[in-house]
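For this view, one protein chain was removed and the others were kept in their places.
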Amino acid sequence: MDNQVVLTMRGISMTFPGVKALDNVDFTLREGEIHALMGENGAGKSTLIKCLTGINAFESGEIHVEGIEGPVVNHSTLDAQKKGISTVYQEVNLCPNLSVAENLFIGREPKTKLGTIDWKTMVKRAEAIMKDLDMSIDVTQNLEEYSLALQQMIAIARAVDMECKVLILDEPTSSLDDNEVEKLFRLMNQLKEKGVGIVFVTHFLEQVYAVCDRITVLRNGQLVGEYPIEELPRVKLVAAMMGKDFDDLASIKSDESPVFRDEDILIDAKGLSHKGTIKPFDLVIHKGEVVGLTGLLGSGRSELARVIYGADKNQTGTLKINGKEVKINAPIDAMNLGMGLLPDDRKAEGIIGDLSVRENIILALQAKRGMFRLLSMKEQIELADKYIEMLQIKTASRETLIRQLSGGNQQKVILGRWLATNPDFLILDEPTRGIDIGTKTEIQKLVLKLAKEGKSIVFISSEIEEMLRTCTKMAVLRDGAKVGEITESLTQETVMKAIAGGGSNE
Amino acid sequence: MNKLKKVTGMALFLPIFCMVLVMAVNIVYDAASGNFAFNFFTISIRNGVLYGRLIDILNRGSEIAILAVGMTLVVSASAGTDISVGSVMSLAASFCCMLLAGYGVSSTNDLAVPLFVGVLGGVLMGCLCGAFNGFLVAYLNVQPMVATLILFSAARAIGLLLCNNLIVYVRNDSFKFFGGYAGFMPTPIIIAAICVIITMVLLKKTALGLYIQSVGINKRASRIAGLNSAKIIFVCYVVCGLAAGIAGIVGASRISSADSNNIGLNYELDAILAVALGGNSLGGGKFNLAGSIIGAYTIQAITTTLYALGVSSDVAPVYKAVIVIIIVTIQAPPFKAYMKRLSARRALAKGGAAA
Partner (left out) sequence: MKQNKINSNTLLLLITIALFVVMYMVGCVIYSSKGFTHLQTFLNILINNAGLLCIACGMTCVMLTGGIDISVGSLVAMDCMFLAVGMEQWGMNAGLLCVLVLLIGVVFGLVQGFCVGYLEIQPFIVTMAGMFFARGMTAVICTDQVSISQNEFFVGLANMKFEIPFGAYTNSKGVLQVPFIRLPVIIALVVLVAVFLMLRYTKFGRSLYAVGGNEQSATMMGLNVKMTKLKAYMLSSFLCSVGGICFCMNTMSGSVRQALGLEMDAIASAVIGGTLLTGGVGNVIGSFFGVLINGTISTLVKTNGKLLSSWSSIAVAALLCFFIVLQSVFAKMKDTKK
């Protein structure tokens, strides 16, 4: 049964300053298998892959690739590619200003006899590749003309065309919708039949069970084990990843559903819209209510929240807060009305990397007070210490730079930043993305606690289960329009149905 | 070894180290040429004013120090430099002298308008230039250096137009004050000190410093956290223009004229060098104003020393260019990584030898 091994990594170790990122890790990939690499954030998945593709240099251990004598050390992605190891990363790593054909062939362009680029052959071959994948697109157009999902597929097509023995897919599905994921899986299975070994890194458990043959689990830079998929049911997988039994998340929400009266309306939006992204929508949020925004990626769930907050200015409509009509031109206006927004892109819009934890926590409050009313150092320290303790932020000190913290702790600091402004209304956009399961639970518990204190919360997450656990009401979005609201019988099934919209998505 | 690292890691290590180095060169030079070895440090009073090489450096370095204040803020907030400061200095000087002398007059002893009108006009012209740069950078998202490149080449030309292609001389004692002496003290030193102190107080007593650094590190996140990122960047450029305006008037007052082709020549290099020497990253973000100021005077010390060594003013930029490259190379992450690897290898070799 065991196919031939195409790739082995033995005893790989490497350290980042102060952290043992990989500790004696083994990994084996066989011909024609899809092998999931699982682990929480910081478990060492990316690091292991980067060691393999030559982006990181490992300190000890050996890599063997089938057909190559002796241990292999790659110094660059190009190096790895030459040895038959291709990688597709989470962010599309192509050049938007070049044509699709060029993106497919850059670095290995077909040449004419004179040594110049043979455009004709290149376009012809590119068209053939696209046809193979059932994609009918104009390959002479610039890449930026196409959707993110298509770009992702083109990136994979590029990797596949390089006749690789090993294909690494690092979170390729995070920007794809279900249809596209389906397409990707078909492609993966095709490749599998051709004998390519595929390493699949993902956060989505369902996807692992949909396509993978084998799972390798890492935890804290160490190998937990390698299992055939049949031997590792979901619960066991999670336990292996976390190193403890599943914290019973389902029980964190109390059974009694609160009743909201009309006097308690905090936010009343009518006909708000944003050109190009959000069609006019109405939304009512009560005090102490947790409202979930759901929909597929790109359905406009983040954008809707951003319109309310003023991160993107609304073009039409009115917004009432506590019954008073307000005008929000910039985030600071929203903040002065008691709002806060935890953005989904933590790195780009959340943390101020080179500032300390303390400065990151006080920033929003300081902005609210204005430039000339500087918080005294004593107040700053008190605030910082309060939230470090309350949110159990793991940091060496309050003066540590925030970029040195792990993702989950960074997220907690940003949460602390908003709690410090004592908001009535918080928008949490993907607060649990890319952080470990333990912290995810803490954040969900915190959301419920805040709601109990009377704060209103908008909660956005791509994991429906998470929303089911926290929200009392859900607004469903499709293609930039709010298509429905679910208040009763919040179950996975009803929500899914609403999102899919009765098959009109086809 | 550890102690050494602690010292070199200090915020003000680089500027102070360079300053000491320059002083050492001076001492050696003086000693070698048979003068009193500590000539550099002697301060005396001649003709009722302070005299000495140190005073000369403080005096001549005033413009750079003033520019460095603005430049530090610009670098921090926008991760780019304002390369127009030298030209803006010249434009401010031209405008000021043009106002004082009247349009088309090439030389005057009497002022056409009250002194403060001319000076204010010059300073405002600086602000206007800063606002132009700031608008391009903050609101139109043009890369800072490209935006400031426009005025870098146009400001001098505009200055020439304002002065009708003449060098305008204002030979008036009240105008001379700014580049001359207040009692026994050179006025530029006082002006620079005032500029620096006001800025320091502003940074200490308001949240401006936090705002600027925050915007410089992550513009989008700062906006979400309630800061008006564009406005803060804009203000930094206006302050930089203001600084250039003040420096321009000091420069014009020194030579009692507005010489468009020479006032502020090569000052953009000095100002940027001051910021880099002060240990600030030219990539924006965190800044240290004190470092920039020490850096500014260090630059002037280098310039003065070069002149003392017989290097002409046309050739001096060669040395400064080399210094800039050395400093930014030391700051460059790939270089740091390389040095780390090198020292690690050396430590390994040492360990191997011990074993």
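Order of writing sets the chain letters: A and B. Residues in each chain are counted from 1.
One rule holds in what follows: a contact is a pair of C-beta atoms (placed from the backbone, for glycine too) under 8 Å apart; a residue touches a chain by one contact, two chains touch by 3 or more.
Small disclaimer: the values here were computed from a predicted structure and weren't measured.
*Asks:* Return the single residue from B:L149, B:M200 or B:A308 that touches the missing chain.
*Replies:* That would be B:L149, which touches the missing chain.
*Asks:* Write down which of B:I189, B:V239 or B:L269 is the residue touching the left-out chain.
*Replies:* B:L269
*Asks:* For the chain that's not shown, point to the residue among B:V20, B:V113, B:V201 or B:A332 touching it.
*Replies:* Spelled out, the listed residue whose C-beta touches the missing chain is B:A332.
*Asks:* For chain B, which positions touch the chain that isn't shown here?
*Replies:* 80-81, 83, 136, 140-143, 145-147, 149-154, 156-158, 160-161, 165, 266, 268-269, 272, 282-283, 312, 314-322, 324-325, 328-329, 332-335
*Asks:* Using the document's contact rule, name the residues of chain A that touch the chain not shown here.
*Replies:* 76-78, 81, 87, 89, 92-98, 102-103, 106-107, 109, 115-117, 141-142, 144-145, 158, 275-276
Everything that follows uses one rule, which is that only the chains that are shown with their structure count from here on.
*Asks:* Would you mind pulling out the distance in Å between where the CA atoms of chain A average out and where those of chain B do?
*Replies:* Centres of chain A and chain B (C-alpha means) sit 45 Å apart.
*Asks:* Residue numbers of chain A touching chain B in their complex, please.
*Replies:* Going through chain A, the ones touching chain B are 311, 330-332, 335, 341, 343, 348-355, 359, 363-364, 366-375, 417.
*Asks:* Across the complex, what residues on chain B touch chain A?
*Replies:* 205-208, 210-211, 213-214, 217-218, 220-228, 285-286
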